[in-house]
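Take this structure first; my questions come after.
Left out: one protein chain. Kept in place: all the others.
Going by the order they are written in, the chains are A, B and C; count residues from 1 in each one.
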Amino acid sequence: MTAIAAEPVTMARALNRALADALAADDRVLVFGEDVGTLGGVFRVTDGLAARFGEARVFDTPLAEAGIVGTAIGMAMNGLRPVVEMQFDAFAYPAFEQITSHLAKLHNRTRGRMELPVVVRIPYGGGIGGVEHHSDSSEAYFAHTPGLRVVTPGTPSDAYSLLRAAIECPDPVIFFEPKRLYWAKDASPLTTGTPLDTAVVRRAGSDVTLIAYGPTVPTALESAAAADVSVEVIDLRSLAPFDDATVCASVRRTGRAVVVHEAPAFLGYGAEVAARVTEQCFHYLHAPVARVTGFDIPYPPPMLEEHHLPNVDRILDAIERLQWDDTVVLPDA
Amino acid sequence: MTAIAAEPVTMARALNRALADALAADDRVLVFGEDVGTLGGVFRVTDGLAARFGEARVFDTPLAEAGIVGTAIGMAMNGLRPVVEMQFDAFAYPAFEQITSHLAKLHNRTRGRMELPVVVRIPYGGGIGGVEHHSDSSEAYFAHTPGLRVVTPGTPSDAYSLLRAAIECPDPVIFFEPKRLYWAKDASPLTTGTPLDTAVVRRAGSDVTLIAYGPTVPTALESAAAADVSVEVIDLRSLAPFDDATVCASVRRTGRAVVVHEAPAFLGYGAEVAARVTEQCFHYLHAPVARVTGFDIPYPPPMLEEHHLPNVDRILDAIERLQWDDTVVLPDA
Amino acid sequence: MSTVATPRQKLSRNLLPDAEPLQLLTASGEAVPGGHLPDDRVLLDVYRRMVIGRRFDAQATALTKQGRLAVYPSSHGQEACEVAAVAALQAQDWLFPTYRDCVALVARGVDPVETLSLLRGDWHLGYDPHAHHVAPQCTPLATNTLHAVGLARAAAIKGEDTVALVFVGDGATSEGDTHEALNFAALWRAPVVFLVQNNGYAISVPLSKQSAAPSLAHKGVGYGVTSMLIDGNDPAMVYTATQSALEAARAGEGPTLIEARTYRIEAHTNADDATRYRSEDEVLSWLARDPIDRLDRYLSARSVLDTGARARIVEEAEAFAASLRDRMNADPTLDPAALFQHVYATPTPALRRQAAKVTQ
Partner (left out) sequence: MSTVATPRQKLSRNLLPDAEPLQLLTASGEAVPGGHLPDDRVLLDVYRRMVIGRRFDAQATALTKQGRLAVYPSSHGQEACEVAAVAALQAQDWLFPTYRDCVALVARGVDPVETLSLLRGDWHLGYDPHAHHVAPQCTPLATNTLHAVGLARAAAIKGEDTVALVFVGDGATSEGDTHEALNFAALWRAPVVFLVQNNGYAISVPLSKQSAAPSLAHKGVGYGVTSMLIDGNDPAMVYTATQSALEAARAGEGPTLIEARTYRIEAHTNADDATRYRSEDEVLSWLARDPIDRLDRYLSARSVLDTGARARIVEEAEAFAASLRDRMNADPTLDPAALFQHVYATPTPALRRQAAKVTQ
């Protein structure tokens, strides 16, 4: 746990620091992708890295996502630790075969003789007024794929520590960066040492557990502050694997749960949360786990996205509908 | 409802008939993909079609799945109705971007001015001793993608009627064909008229609802026959949209539910079934919806797949664990 | 909007493109000796639409500053490709544009406000693709090349006299889809023309990091696709090459790949800072090869264009821009219910329930 900075930094800056520190700490680390070199990335997350570490370690690739991930796999087979960027969520889809058929499977295929310490950074989510294909939330595709770790930070300091941990992890990590939080600041120090697979209770509460991740964490905290019941807010951070212990302990205490995300509800990440929390906490639940999510539609155009995105009203509304009046007292509750 | 044949046919043959009848009925229908022409498909599903309908309507393409789906989209933009084949489940991944960013979205993008009546046939699932990449179940990726219909038959007669309906449907349909049932026979007549979006009760029962689709339908029926409680078996047929009415009506009657599929549990299709059934039937449920699925691992090699695939034992075991003794009586149950 | 006819231009159709870009007009607007230029009426029409196109482009950039557009990718400097290629299309032909090609849409006759819906953000597409045979502007790079090949193949199957013209950027040529599209097109002898607008950059990435080939036109060779390398700032050359390729496709000679060398004068979009990756001198050197000036000089020298005619065209462009500005200053009517209506041909029960939440 080495503290690094305590003045407020944005998430974009925290990620930039994480990459810089990883490049400085381990010369097997490479950073590449579209516009990550000279330009410093369209979100400036790689700003200054090419100048500092040189074209050989931080560079622009041709415009080909399968090529970026496929060559990263080959580099990892030869002992390097590539950190690649998919410029926007929807533009990771061309790399889908390389990710699902190789990145996720090569370690298992070789019985662990080949590790694939590759990090695929994907800016994701909406709320930034992006035109079509620039606001997707594709975490469910990857979280459903065994062999991948899927991680997403909700704060700048987590962005730093989780990205450092992802780069040090021997497993491939899909690292989802919530675009609309790139400019969010916090002042907690940038430290290493956060495990890659644990959720965190962001706010303690006793009546209901509100489960969020990435872009919806601030929305969840706002809702908790505005609610007239006591809301515990959990930031999952790790989508795969899922931290059953932290989440179920909370739900068993509160007896109610709401999960929030931007992606469509149908087979969205909240489906797994609802299913597994219910499996493990059934007799503690006073109401079904509620899902507050994007609708089952293609991501809307910028002027309509406000209707699609989970907001405080919809979260409070879901909390209110958790059958507070007709509480069922269960024998073993 | 035009009855066509009543002597036993295999599912492969029923699909072949459906394609032939669709080609004969509508000259906008085309069939293409890898090895579907001269060879008649690696599973012979397109056997004889090129000879009967000619190279212009049934043809082999170069080896490029994005190319197959992408050109199918362009053909549909120009009024044709392509039915394309992805040779095996994992080999649809190269077409993932074309499917998610265009096939699923173009109708919505154009406010309905462009329909995309494209059918993407994907042989899927395991149990056939296939080597790596030949036994994936990728239905969750597509069912999570708004704009796609996802359909999978569990019997030869459904294979016929659902494929005919899929080809006539104005929406794009991902048509999952359970490989291990290609050689399964039934003698019910091949008819048209089955709606594309309804589940069917395959076996009536009163104690527990067993929900299956595609390759696990026969396993579910076997389990029902072997169980010492009364099991109702539902064959979903349509994975997207989900038939809430049929499934929830059954679960409200039985108070217990088990969902079965081959794909990994984590964010597998069963997660959505468990989540939405619990949302709609919470106070009727005596136990959490159980999931009997493949494990959260890459699909095993042929000699180990028996350990991975849901079987009668695991289903009966799940049914037994549905808390029969400590039934919780709910006020409104 | 059908195009003015010219004598069929037959260019040589080789697998290996010429080493130097073909030209009909020099940078200073003189006719290249021996070149057979399109006739004056065609070029005057192209000139007029280029002037209007550039004015539209400037107006669109201005609209981003007023917050009326979410973002705008300018094609300033690429008007020869945007306009002359479109001018060579017949009414029944189809255009497959990218996000960069708003000016091409306007040249094709698409309403400018409908053109800008995508970038304003009221919907993903503002126009009816069937009205002018213009596919939705495509953002996932190179994916539109396959759609164009499929539509062209379908046209051939249906016996239509239709050719598809697809625009691709230099960067997009690196995507696997471009490879698959060229291969399918060649095998099917599909009536499709690939116009690569090589404007030197993919956002910040220069061509030198995109390809090590002698030219992008060389990419046709590996598929058996006829390739041409042309000066993309020469409106006469772009028109002639495109028309020749379109006619060859119509005649059943199959696809053509055209690399048009041009330059993106503005940043990638209004949101981009081009000073981070290229020099002012480089931009200036390309301003000296401006496609509109070039055609202006040529037409003036032939006194097809005089002060009066030029003034009338500028006036028309100003009026076009003014009306665009006014119409864009009105807030678009937004319809959240539409989000649920077109996901499927008939909304599912679940979508109707979800729609109710939003529209209640």
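As a convention for this text, contacts are C-beta pairs under 8 Å (C-beta built on N, C-alpha and C of every residue); 3 or more make two chains touch, one makes a residue touch a chain.
Please read these numbers as outputs of a predicted model, since none were measured by experiment.
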{"item": "Touched by the hidden chain, restricted to displayed chains", "value": "A, B, C"}
{"item": "Candidate in contact with the missing chain, chosen from A:L39, A:V58 or A:M75", "value": "A:M75"}
{"item": "Contact residue for the chain not shown (choose from A:N16, A:T38, A:Q98 or A:S161)", "value": "A:Q98"}
{"item": "Sole residue of B:E132, B:E168 or B:D186 that reaches the chain not shown, by the stated touch rule", "value": "B:E132"}
{"item": "Of B:L39, B:A56, B:A204 or B:A245, the residue in touch with the unshown chain", "value": "B:L39"}
{"item": "Absent-chain interface as seen on chain B, which is shown", "value": "34-35, 37-40, 42, 60-64, 66-67, 90-91, 93-94, 129-134, 266, 295-298, 300-304, 307-308"}
{"item": "Where the unshown chain meets chain C, residue by residue", "value": "15-16, 174-180, 183, 186-187, 209-214, 218-225"}
{"item": "For chain A, the residues touching the chain missing from this view", "value": "30, 56, 61-62, 64, 66-67, 69-80, 94, 97-98, 101-102, 105-115, 146-147, 149, 169-171, 197, 241-242, 244"}
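The working rule: only the chains that are shown with their structure count from here on.
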{"item": "Greatest separation from chain A - chain, by CA centre", "value": "C"}
{"item": "Centroid spacing, where centroids are CA-atom means, of chain B and chain C in whole angstrom", "value": "41"}
{"item": "Rounded Å distance between chain A and chain B, as computed from the means of their C-alpha atoms", "value": "30"}
{"item": "Between chain A and chain C, centroid-to-centroid distance (C-alpha), Å", "value": "38"}
{"item": "Residues of chain C engaged with two or more neighbouring chains", "value": "123-124, 140, 176-177, 343, 350"}
{"item": "Multi-partner residues of chain A (at least 2 other chains)", "value": "66, 90, 93-94, 132-133, 266, 296-298"}
